Structures are given as C-alpha cells and as structure tokens.
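Sharing a structure here in structure tokens format.
For this view, one protein chain was removed and the others were kept in their places.
Going by the order they are written in, the chains are A and B; count residues from 1 in each one.
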Amino acid sequence: MIGNFPFVAVVILLGLGIYTLIFKKNLIKIAIGITLIENGTNLFLITLGYRKGAVAPIYTQAPEGVPMVLPTPQALTLTSIVIGVATTALILSIAMIIYKKYGTLNSDEVRRLRG
Amino acid sequence: MKEEMSRIVRTMTTLIYVFIMVYGFYVIAHGHLTPGGGFQGGSVVASAFALLVVTYGNQKTQDFLQKDLLSLLESTGLVIFICFAFFGLGATFFYNFLSNSGSLFGSSATIGVNPGNLNTGGTVTAMNIAVGIEVLAALGVIVLTMSQASETIEKKEK
Partner (left out) sequence: MSGILTHAPALVIALPLLAAFLVPIIGRFNRSKGLGWFVSIILGLSLLMTLLMANHILSNGPLIYVFGGSEPGLTLPSGYTVPIRIIFQIDGMGIFMGIITAVVSFLGAVYSISFMEQHSGLEKYYTLLLLLTTAMYGMEFTGDIFNFFVFLEIASIASVALIAFRSNLSGEPAEAGFKYMVVSSIAALMVLFAVGLFYGQYDVLNMATIASVMQFTQLDKIALILLVTVLAMKAGSVPMHMWTPDAYSEAPAPITMILVAASQASLYALFRVTFSLYNITLNTVVIGWIIIILGVLSMFIGVTMAIIQKDIKRLMAYHAISQTGYMLLGVGVGLAVLANPVALESFGIKAMEGGIFHIMNHAMYKGLLFLTAGALFYRTGTRDLNKMGGLAHNMSYTTVFFIIGAAAIAGIPPFNGFASKLIIYESVYQFNPLLSIIAMLVSILTLASFVKVFHSAFLGPKLEQYQKVEEVPKSMVVAMATLACIIVFFGLFPDVIVDNLVHPAVMALINQVNYTSAILGGM
C-alpha cells in the first residue's frame, strides 16, 4: 500500500495541473499548471525505477552485491527536466511579451485572435 | 531590481559568489563520476549570476557579464559538443572514441568502490564540459534578458 503513495501523488499533481489549465485565466498560472503536469510525469517516471532497499546507481560508490535502482528512468527524468526548463523559460518570456503589448495577463482580455 | 542592496548583502554576495562558482565547476567536471554533470553544474553557475542580478541590480551586472560574450560562449559550447559527436564518425556518430584509449580522459575505470578517477569517461567527460559551458552561458543570458525586460515593464507602469 505504502508503495503506491507516489502514484497517488502523481495523480494529484496531474489533476491539479489540468484543473489549473482549464479554470485559471492568468497566463502565469497557466505556466504553473504546465509545470505541475510536468512534475507529475517526472515523478511517475522516477517511481517506475524504484526498488525497495536498493542503492543509488553511482558506479564508484555502490557496494558489491547490493541491488541498485534502475538508472534509465532517472536519465529519462533528467532529460525531461532539462526540456522542462527550456519550455518554462520560453513560455514565461512569451507571457512577458504579451504583458508588454497588452498590459494585462488575463487571457480573456488578451484574445485578439478569434474565429 | 534597479537599486543595489545594502552593504552587508553585497559583501556576502562577493564572498559566496566564488564558492558557488567553484561548486558549479566541480559538478561539471565530475559529471561522469557523481550525480550531476553539465546541465546541473551549469545551472549552479547561472544561479550565481542570478545572485549578482539580485544584489547589484541589472545595470552593474550587465557591465560585468557581457550578454554578447555569453551568447558567443553558448554557441561555442554547442559546437564543441557536436564536434565530439562528429569525431566519433570513424565508428558511428556519438561513438566514444576516447574511452580506454590512454590519451586525454582515456584511462580505464576501476570496478568497485573507489574515490573515482577524473581522467576517465572518454568523450562523456569532454561533452559534459561542453554542455556545462553552454548551459551556464544560456541560463546566464536568460537571467539577464528577463531581468532587463522586467525593468522596462516596471518603467512603463510608472
């Protein structure tokens, strides 16, 4: 049971992120929502590689005979975090440009593109 | 973030700045032995830049770290990275041609628990350093650009 807690956290994070995306109007909050979903996904990936009682997969520090956790999901998560940084930086700079042009961050007032 | 902060903060920043930089470069250089690597170390260094912006204000930091130079450093890091990938073309793209070759970064790694040898890892180490250069420059540019832009927005609001 306790082993499933990370997955519950994943679901909560994803749910919160989707809620933020759908119901919040502020562009910065939308960016936060995306980050929440991203963190949920990262947590999901990292949990997949976990083994009870295993040590961190560091080549020069792991004692012989003790199982290691799987390093591949950690590598995947790391890649995803790096991409996430780029995404967040880009989305925030675009929000900044929008604020410069329109003077507001409310997505209802920003909407010039219709139809 | 226009004004400088107080003297206490400035003095502490000058002290801590060096340590953050050293730690960042340590993480970059030990990327193949410990958790971390180019990206992580580069972000640590870039956080030192962010500290400078907070403490000394945007203008003084811009004078100290030239954005132009950082962009050049960014592309240079990337070019070095991709060149190491190209050098592997003797076998395949990204082939680790330096590992166990005896030359730079070419010692073979010892199995088991040991303090670790920096001179191992082949192209992985070299690429880590290239990525480190790229990330510290790129995140530095992002920090500087964003602080500059937020300043102009603040000016507009007044």
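Keep this in mind: a residue touches a chain if its C-beta (ideal position, glycine included) is under 8 Å from a C-beta of that chain, and two chains touch if they have at least 3 such contacts.
In this text the structure is predicted, and so the values were computed from the model without any measurement.
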Item to check | Touch partners, limited to displayed chains, of the chain removed from view | outcome: A, B
Checklist outcome for this item: Contacts from subunit A to the absent chain lie at residues 21, 27, 30, 34, 37-38, 41, 44-45, 48, 72-73, 76, 79-80, 83, 86-87, 90-91, 94-95, 97-98, 101-102, 110-113, 115
Item to check | Contact footprint on subunit B, counting only the chain that is left out | outcome: 71-72, 74-76, 78-79, 82-83, 85-86, 88-89, 91-96
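Just so we're on the same page, only the chains that are shown with their structure count from here on.
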Checklist entry - How far is the middle of subunit A from the middle of subunit B, if each middle is the mean of its Cα atoms, in Å? => result 23
Item to check | subunit A residues within the subunit B interface of the complex | outcome: 56, 58-64, 78, 82, 85, 89, 92-93, 96, 99-100
Checklist outcome for this item: The residues of subunit B that touch subunit A in their complex are 33-35, 39, 43, 109, 112-116, 139, 142, 145-146, 149-150, 152-153, 156
